[in-house]
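Have a look at the structure that comes next, please.
Of the protein chains in this complex, all but one are displayed in their positions.
The first chain written gets the first letter, and so on, giving A and B; residue counts start at 1 in each chain.
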Amino acid sequence: MTAALGFAGRNAGRLAVAGLLLTILVFPVISDNRYYQTIIILSLLLAIMASGWNIISGFAGYVSLGQTVFLGIGAYTTAILSLRVFGPDEFGQGGANPFYFIPVSAIVAGLFAAAVGPIIMRTRGHSFVILTIAFLFVMQLIVLNWTDLTYGNRGLSLPLPDWPREWGNLPFYYIFFGILLLSVAMSWWIRRTKFGMGLIAIREDEDKAASVGVNTPIYKVLAYIASAVWIGAAGGVYAYYLSFIDPRTMFDIVYSVFVVLAVLLGGRGTIWGPVIGAFILEPLNQVTNNDFDRWFGEGIWDANVRLIFFGALLMMVILFLPRGIIPSVQDIFRKRRESKMAAEVGARFERKPLTVVERGALEAREAPAGPLLEIRGVEKRFGGVRAVDGVTLAVERGSITALIGPNGSGKTTLFNLIDGTMSSDKGEIWFEGERVDGLAPYRRAHLGIGRTFQITRLFRQMTVLENVVAPLSSFSWRHLGADAVSGPEAERAHELLGFVGMHKFASHRAGALSFGQGKLVELAQILMLDPTLIMLDEPAGGINPTLIAHMEEMIRELNRQGTTFLIVEHNMPLVLGLCDPVCVLARGQTICTGTPDRVQADPAVLDAYLGEDFVLEQKAEVSS
Amino acid sequence: MLVRLDDVFAGYGGGDVLQGLDLAVEDGSVTCIVGPNGAGKSTVLRVVSGLLNPRKGAVHFDGEPIGGRDPGDILRLGIVQVPQSHGLFPNLTVRENVLMGAYVIRRERKLVKERYGQVAEIFSIISERGDEKAGNLSGGQRRMVEFGRSLMLDPRVVLLDEPSLGLDPKALKHVSNSIELMKQAGKTIVLVEQNVRFGLRLSTHGVVMESGRVLLVGEAAEVLANPEMADLFFGGSAHAEAKTGANGSPPPTTGEDTTAE
Partner (left out) sequence: MTQLIQTLVLGLLLGGVYALLASGLTLIFGVMDVINVAQGALIILAAFITWALWNETGLDPLFGVFVTTPLMFLVGLLIYMTTIRWIQGKPPSTSVILTFGLALVIEGVMGMVWTATLHRATPDYFNQSFTIGDIYLRKSQVYGCAIAIGVLVILYVMLKVTWLGRAIRAVSANMSSAKLVGVDPTTVAALTFAIGVATTGAGGSIAAVLYPFLPGSHYAWISRILGIIVLGGMGSLPGAVIGALLLGVAETMTATYISPQWATMVPWAVIMLVLLLRPQGLMGQKLREDVAL
């Protein structure tokens, strides 16, 4: 008996969802109540919308406030096709069944998303949200004014259903249910695949995702399309269900916000959260609409009170439960689990040797002659300041090259230019004999450039293991559907984590790590890309000497196995002991390159660090 | 001692940048803090001006404890900081930028007007280009406007974070003159400088930091003349300390034992 209760407790969520689905499935068989059937139908619709919204806004983090645009597109597609194109003749005979056009609605919605997506997803944050609202209103106005096609404000009336009366709304009921299951299945599938992991990476830190090889432009548009298709299909069914559609109800901004509320209630970024949220919100909506008058007397609860109620609910949820019910509950359990884990792992730092590094592919590659990385006359200005002022330097294959210089000399800017985070104003950057200065960051990652950041950037909501598995060394359509964490990849990730000494933290959330731990994980992440060139931005910054020594060991070992390094560092002992050549940057220009000894002895370098000599005369005047 | 830090530990969440820092600043002195990057120099200033709360240890100003207090409070006590870069409001005029320095005493109109007059006299650029948008000035000119702004509260202590950063030699001359003028007006100045020679040459005292601790303290000229300065920047503290002891230079004031002589 207790075993059964234990099982129930652990799997409460799953049981609840299973119970819900089962209830929906059999309800019409048990009960004839049309009213409740209607509530379920509308809840199913909201759940489909919420599930779709969740893909673009929950997984990818691009919050859309205009998702109903696809409902409207789907509805009008089906309506126009079944009425105007394949409609009944003048005598009201013939005409195609609207159900045939549901798939077309889905496809048309997807096409709109494919066309508009690349354009509006060039923006982020505020701009993106506003653009989704604009898209919704523009479509509404187009449909409203293109009266030839859509009859504008007069709306379109669809043919009435032609099945036996006893069936009632059941066909709609089960079709909506089917679409919901398909939509949730797609969400579930996405979450499990590399595609989903890429979307979450984009949500956590889009530029970092790009720098580890995620093809962000394509991923974002695919997410937008995925978020649109089932909503489009549902739109077609909805149109038939209502029998009459008009621009205002089909492209309704308030319903769009309603969808957001549903997902916020249930839980952004979860699979079932949107569904649960919808099944809380829609019944609430219907009951307050219809029953409150009966229960509390006329006029107490009218349309205005509902607006206030739902508006206030939206405000409360975003203020107090911004991630939703499910994630907030999960958080409570997870925090307890994590504090237990931290106590277990303890403070000792252990590192496993990297037993085998798969460099077979690398050896097979024909290494072209010449330096691995060449920078020719690169310039970058910010406003009036020339951060990088004509830098020319070459990084030889197999070297550990250091890039040093006083504050403000342009080192990090140069890194940003090499990895593609910024684009140069002038000059060329060549890698492996190919010109790369026009390429997007993810392309450069694919070519073999890996880069860590001065302030470590990880995907905080993902686990350490997921972080290490997230980088992609190439883009392929097939790859999108692969498992997020596959067998061989997980093995490799564990190996890399062992190498940096973080294997015990594999299931920790990355956001909970200390600064030094995060640095190690970031290194493991980069190694997953199997890069030819690793750029380290202040690897020794902000960590204790023991850890610095470990860093040095790891760098040497990786270098022995063939990886070239370019390191920005301020820690002179480390640089002088580890690197050769050393390149000195000052005021955005290279002033010296050579062996550590040569650089140390060069008076120009000393000047750059200690300061120029000219002030001597002036000071003598002033102080006397 | 006007400003004292005793065994201060402070950091930004990742870990402590200052690791048991001791520092004493004399009234009327110009003290320059130098050291390699990551030593924690700017952090010292932030602890004094209240932008960062020390985790452990004590900070005193004229005998009064100020560690952990609000930047606004510390401002009223008489400590002003001029930040490293982007300190001005580019969309406000030069005049408005300087006036903002007196924000906390804005109700005392007469006083504000008086001070503005004084400051404009010291830094001529303020009266010459008072109505121009600060964003249009060059780096060196902006620096001077910032100095002027910092004097509006007639502070006792002025903290300068890398005043030479990004400036060409001509501008550097103006900056060193300005600092000299502030010193003559009786201000105690603490500056952090990357440009070691520039900084130590304008100062009365020098402090060398590394890894969050003070390595060396003394009169500026002596610190600058110390042959181990180069070593410090290129060979690390162990190297420098070993030689320091042997040379009999002023004993290092550090938070922990250095290598034995």
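Rule of thumb we're sticking to: a residue touches a chain if its C-beta (ideal position, glycine included) is under 8 Å from a C-beta of that chain, and two chains touch if they have at least 3 such contacts.
All of these numbers come straight from a predicted model, not from anything done at the bench.
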Candidate in contact with the missing chain, chosen from A:V17, A:I280, A:L314 or A:A440: A:L314
Absent-chain contact - pick from A:R34, A:R84, A:R122 or A:R435: A:R122
Sole residue of B:G11, B:G40 or B:G101 that reaches the chain not shown, by the stated touch rule: B:G101
Omitted-chain contact residue, chosen from A:L20, A:A96 or A:V138: A:V138
Missing-chain contacts mapped onto chain A: 63, 65, 119-120, 122-127, 129-131, 134-135, 137-138, 141-142, 144-145, 207, 253-254, 257, 260, 264, 302-315, 318-319, 322, 412-413, 416, 421-422, 453-455, 457
Those residues of chain B which, in the complete complex, touch the missing chain: 49, 51, 71-72, 75-76, 81, 83, 86-92, 96, 99-101, 103-104, 106, 149
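Note that only the chains that are shown with their structure count from here on.
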Rounded Å distance between chain A and chain B, as computed from the means of their C-alpha atoms: 43
Touch list for chain A against partner chain B, complex: 384-385, 406-408, 514-516, 541-544, 570-573, 576, 600, 606, 609-616, 618-619, 622
Interface residues, chain B side, partner chain A - complex: 13-15, 17, 36-38, 138-139, 162, 164-166, 169, 172-173, 176-177, 180, 193-199, 201-202, 229-230, 233-236
